[in-house]
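Dropping a structure here in structure tokens format, bear with me for questions.
Missing here: one protein chain of the complex. Every other protein chain is in place.
For clarity, chains are labelled A and B in written order, and residue numbers in each chain start from 1.
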Amino acid sequence: MSKVIIIGAGPAGLSAAITIAENGLNVLVIDEYMKPGGRLLGQLYEETNGNWWNGIKESQNLFDKAVAAGVEIKLKTPVSNIEKMDDIWNVYTEDEVYTTSHLLLATGAAEAPLPIPGWTLPGVMSVGAAQVMTNVHRVKPGERGVIVGVNVLSSAIAMELKLAGIDIAAITLPKMNIVTEKSGNPLDVMNSLLHVSHMAPSAFVKMGSKLMKNDFMKRMGITFFPKNGVKMWDIPIMLRKAVVEIYGESQVEGVTIATISPAGEVIPGTEEKIAADFVCIAGGLYPLAELAAVAGCPFYHIEELGGYVPLHNERMESPLEGLYVAGNITGIEGAKVAISQGVTAGLAIVNSIDGGKQEAKLNDSIKAIEETRNDAYIQFHPEVKTGKQKLLNFWNEHQKAVVS
Amino acid sequence: MTKRIIHHPVLDQIDDTDTVSFTFDNKKYKALRDEPIAAALLANGIRTLRNHEETGTPRGIYCNIGHCFECRVTVDGKQGVRACLTPIQEGMDVTSGEKLLTSVRDWRANNE
Partner (left out) sequence: MVICRCEEVTYEELVKTAERYSCSPRELKLRTRAGMGYCGGRTCRNAVDSIALSSTERNVSEITLKYQPPIRPISFSKLGEVVNND
């Protein structure tokens, strides 16, 4: 029997691999990165119980467990294509073609940009890049940075950079244009922040969730939002300023910011310069589903899940036989949800191979995903459950269409 | 190497004693063994990894996890290597990408 193949050694891929190997099957995990863990590697935050969620340790634990269970892990191995031939999935890497009857895609997420004049200058990087450089490789992305884009991910990473002794001059908005329409609108940003109030130890967002129950209060809140921002972990969060340009001769020297109206329009004459040697762009995550796309999987665009996601059911099965998905490829959520989804995908694969002996465990694992989701510390999208329901509806429609 | 975060309030201290030598555009630098080329260069204060093939604008790391290909460099003669995904090894010869001739485009711009 061929090995089960998993593409992606992040939390979803590794937990699926452990589940499958512990059930006595052979598993190969392929990842293009040099370390196992995926985006989990960079994560570092204090949980409500006072414990630190340390992505490096969590990744190491998953990796050790996988190795102990007999999982084979191939790092530094990019997959360029997958293709089904004669009921067998072919997985193409630079040096070899691997084949399997059961293939799990756990390729995670990619970052969307917020284009700003000057954003191609060296020293401008995605906020995730700064996180990895700081926490994983332990090199400062710079001495003093500006983070563009105010959201859950950027505020969490701002705190991590601060923890490593890096000065963050400000977290602020991008100048509004067609691309940055939502991220550049103070009211929209304020709205999305109200859902992460528990993350802010300062009065800033808490004030929001208590006072801003209705649109009028929100508008008042943003109108009277202090021009120089409020501080969170001693970092000014500026919802009434926007970066209009990143400047520098051959690399970043600073940003030009301007005051903006509550609707996001730049107020002329308010431009000022902030010196910085790096800039982080925080445009949010979207599911990285390119392999599912080249395989011919149907896709649906679901805003609440972060973009186009491959069609799948609660068992993490795609409509293509032998193709499974788990983790952020199925929608943007935290690492703990990804781990739970990995277990379900793993059990679904085992169940398919051993002729349905895992039904009970599989159903329990689906419930466990739901519980993990309910307990999640970080909600990337407040309506993620609505998004999951939409996807399930699409799945049911698809199944009906196939049967009839 | 002051750009390194040796001590961290939560994460373990890193070992900065196991070093290797490499060259970037023929200049010699030191790195920590197995760290990615991109991290080694940044630790040495180097942000510009290449110049855009057509316009020559300077580029550095952007996504740092292999998605954007902005950090592609030439390593021991092999082109298009992602500096963010490639562990540095003793004696590695890393060179940045330079602006290429775009003769056809330039000719068209002047003659059409």
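Here is the rule we go by: a contact is a pair of C-beta atoms (placed from the backbone, for glycine too) under 8 Å apart; a residue touches a chain by one contact, two chains touch by 3 or more.
These numbers come from a predicted model, not from an experiment.
Specify the residue from the set A:Asn61, A:Ser80 or A:Asn396 that touches the hidden chain.
Per the contact definition at the top, the residue touching the missing chain is A:Ser80.
So one chain is hidden, and I want to know which residue out of A:Leu103, A:Ile116 or A:Ile235 touches that hidden chain in the complete assembly.
Here the residue in touch with the unshown chain is A:Ile116.
Under the stated touch rule, tell me which residues of chain B contact the chain that is not displayed.
Listed in rising order, the touching residues are 52, 54-55, 57, 59, 62-63, 67-70, 72, 80.
In the complete complex, the non-displayed chain touches which residues of chain A?
32, 78-81, 83, 85-86, 90, 92, 94, 97, 110, 112-113, 115-117, 119-120, 177-179, 181, 283, 286, 288, 290-291, 293-294, 298-302, 307-308, 394
Throughout what follows, only the chains that are shown with their structure count from here on.
Where the centres are mean C-alpha positions, what is the separation of chain A from chain B, in Å?
Here the centre of chain B sits 25 Å away from the centre of chain A.
Can you name the residues of chain A that touch chain B in the complex?
Those in contact with chain B are residues 32-34, 39, 44, 52, 54, 56, 76, 78, 110-111, 120-126, 128-130, 132-135, 137-141, 163-165, 250-251, 288.
Flag every residue of chain B that touches chain A in the complex, lowest number first.
Those in contact with chain A are residues 3-6, 8-11, 14, 34-36, 38-39, 42-43, 47-49, 52, 57-68, 84-87.
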